[in-house]
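First, the structure itself, so that you have it in front of you.
A single protein chain has been omitted; all remaining protein chains appear in their positions.
Chains: A, B and C, in written order; residue numbering restarts at 1 for each.
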Amino acid sequence: MIVVLKPLATQEMIERMARRVEELGLKAHVIVGTERTVIAAIGDKRNGEKETLEACAEVDQVLPILAPYKVASRETKPEPTIIELGLFAAGGPNIGIIAGPCSVESEEQIMETARLVKQAGATALRGGAFKPRTSPYAFQGLKEVGLQLLAAAREETGLIVVTEVMSPQDVDLVAAYADVLQIGARNMQNYNLLQAVGETRKAVLLKRGMAATIDEFLLAAEYILDQGNQNVMLCERGVRTFESHTRFTLPLASVPYLHQKTHLPVIIDPSHGTGHAPLVAPMCTAAVAAGCDGLIIEVHPDPSKAMSDGPQSLTPGAFADAMAQCRKVAAALDRQLH
Amino acid sequence: MIVVLKPLATQEMIERMARRVEELGLKAHVIVGTERTVIAAIGDKRNGEKETLEACAEVDQVLPILAPYKVASRETKPEPTIIELGLFAAGGPNIGIIAGPCSVESEEQIMETARLVKQAGATALRGGAFKPRTSPYAFQGLKEVGLQLLAAAREETGLIVVTEVMSPQDVDLVAAYADVLQIGARNMQNYNLLQAVGETRKAVLLKRGMAATIDEFLLAAEYILDQGNQNVMLCERGVRTFESHTRFTLPLASVPYLHQKTHLPVIIDPSHGTGHAPLVAPMCTAAVAAGCDGLIIEVHPDPSKAMSDGPQSLTPGAFADAMAQCRKVAAALDRQLH
Amino acid sequence: MIVVLKPLATQEMIERMARRVEELGLKAHVIVGTERTVIAAIGDKRNGEKETLEACAEVDQVLPILAPYKVASRETKPEPTIIELGLFAAGGPNIGIIAGPCSVESEEQIMETARLVKQAGATALRGGAFKPRTSPYAFQGLKEVGLQLLAAAREETGLIVVTEVMSPQDVDLVAAYADVLQIGARNMQNYNLLQAVGETRKAVLLKRGMAATIDEFLLAAEYILDQGNQNVMLCERGVRTFESHTRFTLPLASVPYLHQKTHLPVIIDPSHGTGHAPLVAPMCTAAVAAGCDGLIIEVHPDPSKAMSDGPQSLTPGAFADAMAQCRKVAAALDRQLH
Partner (left out) sequence: MIVVLKPLATQEMIERMARRVEELGLKAHVIVGTERTVIAAIGDKRNGEKETLEACAEVDQVLPILAPYKVASRETKPEPTIIELGLFAAGGPNIGIIAGPCSVESEEQIMETARLVKQAGATALRGGAFKPRTSPYAFQGLKEVGLQLLAAAREETGLIVVTEVMSPQDVDLVAAYADVLQIGARNMQNYNLLQAVGETRKAVLLKRGMAATIDEFLLAAEYILDQGNQNVMLCERGVRTFESHTRFTLPLASVPYLHQKTHLPVIIDPSHGTGHAPLVAPMCTAAVAAGCDGLIIEVHPDPSKAMSDGPQSLTPGAFADAMAQCRKVAAALDRQLH
């Protein structure tokens, strides 16, 4: 950390702050500049020392040098983490494709979707059984029945099952059916939930909060990793900005940036990232071209009948077309979908 | 709702969509404009009909007319909701003052703070026992011991206790000690938690999510109200924007805007809203001048020793000064702090 | 437009507003809903009628149905506008590549860059002679000497010249040397400048303002089109959000979205869009995969010596590699770079 002192800091103030830095277990190195004095605080500390120093009256600001996360960092583990589950693989040359409806609505709906997305190239099935909905008046999901239908679809198609868990007390139940536990964007900083999924050894798909910085995103992953669960996939699903023509703003530069900073695989969600079906296919190919490790895409047999997220759901035909384009782009860049 | 059809919609498409609107239980009223045809869909529906219609191939966009929340709306209940708990009152001419440390750290710390903030004019004591922390390596709170210390401070000072609950399974425990259950910004859309506090009859302080729209904020309140708990206070604590000189951006216009839309009291959190102690006092007086129903302010006996949020914590002396200024502004506008 | 009246509007208020709508030259169509009365105001008006109606005491809000721009709209002109200038083409199957340094610094620098980017596949040369700099203490450009150097580079390489104009009084001078007049992001709403370039018949590269909505972006284009200059290219260069790990946030969904709304070609600027050279190449391939009509990329013979934008400038070698990848992706999607 670099502790920048206030202008006109006296020698006494400088010494007091240097002592404070040392009390925190860091080595203090004073540098007197032309306009400001700074203290370099040397050492590997991530327990709130920055805040503590910032709260001192002598201090103008504290600039961190090290990333606040550690286990998630590529400096800690340079080789990429690869998640492999049955047909599904993400993190190496393979691009994992997760597709399916926003919500599991009925046996017919989920079975039909599973068959069609499998045929078009998906290797995992998504579908919500526990649904976090903005309005209390909206459809809240089929709960355990939904999980059973997902398991039945896996049985028939071989697709692995990705589904959301919303609350710590539901983790065991959802884990009994799912292959990948999804943490939704609204729960990215629900720390009890992160710890609960961290205690399982199930793979986790962690969605970025809609206003989370990349550091906060990786610290949320760190909560899971810190419990000993190393099977974490990061999902960029768009951030909230002043843009209103798309549901969220999808920053694909997160893909190469995250690849620089972390060994965890990066999955893109172009459905939530845009909110409009006609924009999904171009963002699928763009995400593949940006180097993503996987895609998660909403597909519904009839979007105009969907109980949630219809406007951003692809028809099975549109999904198949998008996958065909993705396969071409992946091949051009020496990668593959399956 | 106004359903805007795509340009060049044929008569057949118009009729199909009008039927679809009627199937959803709404009355369809077709209006042919010079460039576009729209269908006014008349009726009081808030169960996802907007999304369903938007997913139709014939539709360009759907513009809602009614607010998505209902019980929280001032149209439903024109008179303001007043929360009164012991000394504390918010929602009428009185401005409730909640003050205390970010975290409960020790008996000495919380007792000293409680006495000093009481003396300076606070009517409620804040203090975190369960702490949602961005980093897994940061102090996570004293848990039940913290709750006991808060109760002891109430015993001595008469201040009511406001403290955060982070998980549905902790609601009973926290409710056994607290007078007001705080839902943190990161949990504003943790729907299981909202329902769990909705099932109690404790007052709730609901903080706005850092990127939540006002509609989403009121829908989160609606989750609580919908369970039968009418004692909800809304807390504006700043939103995330491109501004980085403050921790968050505090939009005080939320106060009069929320007062137009809802009957629930509006509390301002200038500590999180700015992140820097020197900016807190001016935002306290500004919030009072904007018409807020209460303030929640972080105060610590020695911010440079605080285990969390030191940089934004006021010293007891600075807090007393801020309250003195607030009292003057309140009096000038015919309101009062106590 | 849909004029939503306040709750509890009386019959008299409804009639008064209907008359007001008619006075503005629109046809009023009253619809009485279950909770609100709305007036559909029918007609093609874009002269501020929305604001006028919103200012009426009877009105809660006004929802526009038609886009505020007209000449830029794809409804007005369904076929895409293609810009062809020498080797450069954008708007059809061809993807135009504009490359070069942020600033023209010297004859040697611009000549060397021009040769190298031409060789790697560029069809246009960029380089700033008039530089809008955030700080008054930063390098402000070589002005007319810079323009002469650009013209010399065109002479030798055949690349067309794209360069920024910052002020209406410089338009004639810059137009005397440039093939494409660039309007920078900070000047997107400098209306005198837009009108001045609109009066020329030079092609214009209009950069999106860092916080401009898509509607505002297209209205800025409309200022140019409205003067009779149809040769406008839109450049998405990233928007300002809370993200700070990239210089701006690059929303590639703008490509398919703009293609839906307008006939004008869409160019992507991954250099400003990310701010970091290692992120530029993946955003180039992603932009091509998203369907862009062109790219504008900063390239410098030695970025660590650049007088501006060094951190986001590619070396000629990195640029050649990025172009090789783009060519593969373009070919996979049946498009081409040259």
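One rule holds in what follows: a contact is a pair of C-beta atoms (placed from the backbone, for glycine too) under 8 Å apart; a residue touches a chain by one contact, two chains touch by 3 or more.
All of these numbers come straight from a predicted model, not from anything done at the bench.
> Can you say which of C:75, C:112, C:144 or C:226 touches the chain missing from this structure?
C:226
> Which one touches the absent chain: B:288, B:307 or B:323?
B:288
> So which of B:34, B:213 or B:336 would be touching the chain we can't see?
B:213
> Out of A:63, A:145, A:176 or A:324, point to the residue that touches the absent chain in the complete complex.
That would be A:63, which touches the missing chain.
> Residue-wise, where is subunit A in contact with the chain that is not depicted?
2, 4, 7, 29, 31, 33-36, 38, 40, 42-44, 63, 65-66, 75, 240-242, 244
> Tell me which stretches of subunit B touch the chain missing from the display.
Residues of subunit B in contact with the hidden chain: 211, 213-214, 239, 241-246, 249-253, 255-257, 260, 273-274, 276, 278-279, 282-283, 285-291, 325, 328-329, 331-333.
> Which subunit C residues touch the hidden chain?
20, 46-48, 51-52, 54-57, 68-69, 132-139, 166-169, 186-187, 189-193, 209-211, 216, 219, 222-223, 226, 240, 277, 303-311, 313
By definition in this document, only the chains that are shown with their structure count from here on.
> Look at all chain centres (mean of CA atoms) and spot the one farthest from the centre of subunit B.
If we average the C-alpha coordinates per chain, C ends up farthest from subunit B.
> So, what's the distance in Å between the C-alpha centres of subunit C and subunit A?
Whole-Å distance between the two chain centres: 31.
> I'd like to verify one number: the distance from the centre of subunit A to the centre of subunit B, where each centre is the average of its C-alpha atoms, in whole angstrom.
The computed centroid separation for subunit A versus subunit B comes out at 26 Å.
> In subunit A, which residues are in touch with two or more of the other chains?
211
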